[in-house]
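Can you keep this structure in mind? I'll have questions shortly.
Heads up, one of the protein chains got dropped from this complex, but the rest are sitting where they should.
The first chain written gets the first letter, and so on, giving A, B and C; residue counts start at 1 in each chain.
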Amino acid sequence: MTAIDQMLTTHPKAASIEAADVLARCIEACIECAQTCTACADACLSEDMVAELVTCITKNANCADICTATGAVLSRQTTVDVEVVRAVVEACRTACAACAQECEQHADMHEHCRVCAEACRRCEQACNDLLAAL
Amino acid sequence: MTAIDQMLTTHPKAASIEAADVLARCIEACIECAQTCTACADACLSEDMVAELVTCITKNANCADICTATGAVLSRQTTVDVEVVRAVVEACRTACAACAQECEQHADMHEHCRVCAEACRRCEQACNDLLAAL
Amino acid sequence: MTAIDQMLTTHPKAASIEAADVLARCIEACIECAQTCTACADACLSEDMVAELVTCITKNANCADICTATGAVLSRQTTVDVEVVRAVVEACRTACAACAQECEQHADMHEHCRVCAEACRRCEQACNDLLAAL
Partner (left out) sequence: MTAIDQMLTTHPKAASIEAADVLARCIEACIECAQTCTACADACLSEDMVAELVTCITKNANCADICTATGAVLSRQTTVDVEVVRAVVEACRTACAACAQECEQHADMHEHCRVCAEACRRCEQACNDLLAAL
């Protein structure tokens, strides 16, 4: 049981175990993806061919910022505004898909892009699962 | 001319003056709204009637996080992924409208909610203007 | 092996395995603590006795923001400015200790404060370990 699960289950307005699990997996994926994207942007900057990776770096940075915000919004259960949650999770899914698509193009050449693409795809899927449960 | 305008006009891929202005106003509104919402959440926490303001505090915190992410994404012009921009600006508009609506209910009693509601409405409008120009 | 470890070991300027491990544990602790603090602030807002928890909520929010920034800075290895790293990790350690101390006072009554205090102490320790290795 991760700290995310513990925080959700000890919340005064704890969701049902099933709903909490979909939510926990999405929060987890968002913060993992945010870190991976920040690290991938930086790893790209250290490559000799950095000039060919500027699109990847920009998409990484955008995805990191949106994932961080989404993970924070999803961590707040006192008042859940479904419209806001839906909009930010949709933005997160869009950013993850765009970043994954870009990183996948460099995955053969750069291991960090491969790892990052996988984290983006996991987060995209976790957003889809959460949207389906809303 | 603000630092935001200067950064947009000195960017190697500078947009047309007209497009840059709509963009600059939206970035400006996002970062103003993020700060105002963080400050309003905190001011609400200092009110005697804090228990009646927990929804306001939560919406403020969500709005602040989404506005900060949106302002950062809009500041990146190297590669503009219109789909990602559209999704995050829509999320920002939704969060601003939700927060404004909540703050407006407390605006008569709390000046900080009045100031914050105005910043949220300005940001909502700036998001609308930018979405119309995409 | 977490995604954080994978990103550090696939970085073109990968640190030694030993240094990478101290770094990975600190990044991991920072992003876990940021999430836990955001969730704890929100859980406190849902408590009936919220008025007695406003200091806890404020310290949680500050700790979350500083941990998020620290986790991002530590994820960047292209150019490491030791002075900046040291200053931000010291700020992170200070914020974690302050938040832990506050949450520990409510740990008997609120499980979320107990879980959060533990995450803060883990992050404080990880910051200490990293500072010792700089």
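Please note the rule applied: a residue touches a chain if its C-beta (ideal position, glycine included) is under 8 Å from a C-beta of that chain, and two chains touch if they have at least 3 such contacts.
Since we're looking at a predicted model, the values are computed, not measured.
**Student:** Of the residues C:49, C:84, C:109 or C:134, I need the one that contacts the missing chain.
**Tutor:** For the chain that is not drawn, the touching residue is C:84.
**Student:** Any idea which of C:33, C:54, C:100 or C:119 touches the chain not displayed?
**Tutor:** C:54
**Student:** Where does chain A touch the missing chain, residue by residue?
**Tutor:** Against the missing chain, chain A presents residues 41-42, 45-46, 48, 50-51, 54, 57-58, 61.
**Student:** Just checking the interface: what residues of chain C touch the absent partner chain?
**Tutor:** 54-55, 57-59, 61-62, 65-66, 68-69, 72-73, 76, 78-79, 81, 83-84, 87-88, 90-91, 94-95, 98
**Student:** Tell me where the left-out chain touches chain B, residue by residue.
**Tutor:** 3-4, 6-8, 10-13, 27, 31-32, 34-36, 38-40, 42-43, 45-47, 64, 68, 71-72, 75-78, 110-112, 115-116, 118-119
The rule we apply is simple: only the chains that are shown with their structure count from here on.
**Student:** Could you classify the chain A-chain C contact as same or different, where same means more than half of all interface residue numbers appear on both copies?
**Tutor:** Same residues, largely: of all residue numbers at this interface, over half are found in both copies.
**Student:** If I count C-beta pairs in contact for every pair of chains, which pair wins?
**Tutor:** Looking across every pairing, the one with the most contacts is A-C.
**Student:** On chain C, where are the residues touching two or more other chains?
**Tutor:** 42, 45-46
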